[in-house]
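Working notes, structure below.
Complex shown without one protein chain; remaining protein chains in place.
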Amino acid sequence: MYTETQILKETSTSLLNGEGELVINVGPQHPATHGVLHLVITLNGETIKKIEPHLGYIHRSIEKMCESLTYRQFIYVTSRMDYLSAHINNHACAMAVEKAMQIEVPQRAQYIRVILDELTRIASHELWWGALAMDVGAFTPFFYAFRERETITDIMEETCGARLTMNYMVPGGVMADIHPNFQQRVKDFIKLFKKNVDEYDDLVTGNVIFQNRLKNVGYLSPEDAISYGCSGPVARGSGVKSDIRKIAPYDIYNQVQFDEVLETAGDSFARYLVRVKEMRQSISIIEQLIDNIPEGEFQAKTKAVLKPPKGEFYTRVETARGELGVYIVSEGGTTPYRIKFRSPGFSNLSALDHISRGSKIGDLMATMGTLDLVIPDIDR
Amino acid sequence: MFIKDYISDVYKAAKSLLTGMKTTGYYFTHPKEIVTEQYPDNRDTLKMAERFRGEVIMPHDENNEHACTGCTACELACPNATIKVITKFDISPEGKKKKALDTFVYHLELCTMCGLCVEACPTSAIKMGNNFEHSVFDRSKLLKTLNNEGSKIREGVE
Partner (left out) sequence: MFSLKSITDSIQVWLSANLGATGALIAQCVIVILLAIALFAVLGLVLVLMERKVAARMQVRLGPNRVGPWGSMQTAADTLKLIVKEGLTPDGADKFLFNLAPYIVMIVAMLLLAPIAYANNFQIWDINIGVLYVTAVSSLGVIGILMAGWASNNNYSLLGAMRSGAQIVSYELSAGLAILTIVVLTGSLQISEIVQSQADGWWIFKGHIPAIIAFIIFIIAVTAETNRAPFDLAEAESELTAGFHTEYSGMKFALFFLAEYINIFIVCAIGATLFLGGWMPLHIGNWQAFNHIMDYIPSSVWFFGKVFFLIFLIMWFRWTFPRLRVDQLLNLEWKYLLPISLFNLLLVTMIAILGWHF
């Protein structure tokens, strides 16, 4: 019988494993994992030989929890999956319920949803940008990113009532009409953002150290991107067209003009550029919509208790991290029989081992940063 | 041409670094750009958005009357069993029995501020308050009764 301290003592006698390799644990408590991801890294000197992700530290069984909640209730839980694009998660779930119930969403609600989706995407990319700069060792960009993100969260607070887990979507529309100040504040934000985004390029994108840290690091070929199921900016950085907003447009995405940002280099810098350019695309989408929000209902008339017919329903949306799929099995009752979320983070993480082998520890942090992992999204 | 490439490399690198330093230098010399809010000091001037969801409250008017009929729609809508509505039977002057609110129990410690209860309430008896400073030393203090002592339902609310 071993006691815990004995085991610790025996394993700590040597820093190296049997083959003379250094095994280090990055996480679950580590500044670069942005959460409780645990990576067991086998090193040869500073070169990575193998990465083994250990998941489950923040598993809250959200899918199981949703089975005991009604179709109106389960939407709020999904804010806690990918908390940086909470609004888009809610959107996906609301869409799934609407598909099941065959609810027609009013035009006004669709406009509001898309504008808020894009604001959420910008906020998420802002945070990613700051966190990536922090991963490669620059602290200051983080604060500039949060300054702009703060404006978005203020807009969210005013209209949705919360800053991070908005829960503004309900099946059939949105919970309340937009705040009277909403349009003006979004326009102010667009002005501020356009002024400050050039600073980002000065400070980070053009910086020679930053470029050297990201270029030719973590190369992901288009074939690998497809076979690992990568989506979102990670796949688009490898030149794979994967924008759900273009492939299967939902709500009013087929009425707005925007480009799917594609980079073909496949390295970390390509993924970086995709996200930075996506922020500008999102701004352009908001600019097209903000003045043209049609008058009308913000919520369709729905029954108090939702009982979708028996069957299976699947919807997918493009979150800030990639493709989020919501799969609902209904048995005709008030609660879903089974819910499955296809989260983008999980698939993107699975490529990490493949693309990081042979690179340095410093590269791993840069690669992990550009994969934009949100751990509650991976574990759910 | 190796030397030329080498020198242009060094020049470009130095230029990009100086551009970055210019940005941080700008903020160093412009303290007006500081965005920090000194939170506990600015409590008096801090204005939360009116829709901000901080806690569930039940507004009472000057006659100590609320609008809750005790229909338990909020209790059913709540995903976390945060709300417990205890009802009683009032006997009206005509001798009819009528369901009415006895105690509106609110578990703040379970609440996720999703706002579904407010959405579900047919008489707008509850709403989300702006207070977000909920820290207490004893967890039992988070268990709240929302209706005031001796309050009753407003006339005309069905």
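Points to keep in mind about this one:
By written order: A and B. Residues from 1 in each chain.
We take it that contacts are C-beta pairs under 8 Å (C-beta built on N, C-alpha and C of every residue); 3 or more make two chains touch, one makes a residue touch a chain.
Please read all numbers here as calculations on a predicted model, not as lab measurements.
Across B:T36, B:N63 or B:S140, the single residue that touches the chain missing here is B:T36.
Along chain B, the points of touch with the absent chain fall at residues 10, 17, 20-21, 23-25, 27-28, 31, 33-36, 38.
Seen across the whole complex, the unshown chain contacts chain A at 5, 8-9, 12-13, 15, 22-24, 30-32, 46, 133-140, 142-144, 147, 203-204, 207, 209-210, 212-213, 360-365.
Throughout what follows, only the chains that are shown with their structure count from here on.
Residue ranges of chain A in contact with chain B, taken from their complex: 69, 72-74, 76-77, 140, 147, 150, 154, 157-162, 165, 167, 170, 175-176, 179, 199, 202-204, 206-209, 304. On the chain B side of its complex with chain A, the touching residues are 12-13, 16-17, 19-20, 22-24, 35, 48-49, 51-53, 77-79, 112-116, 119-120, 128.
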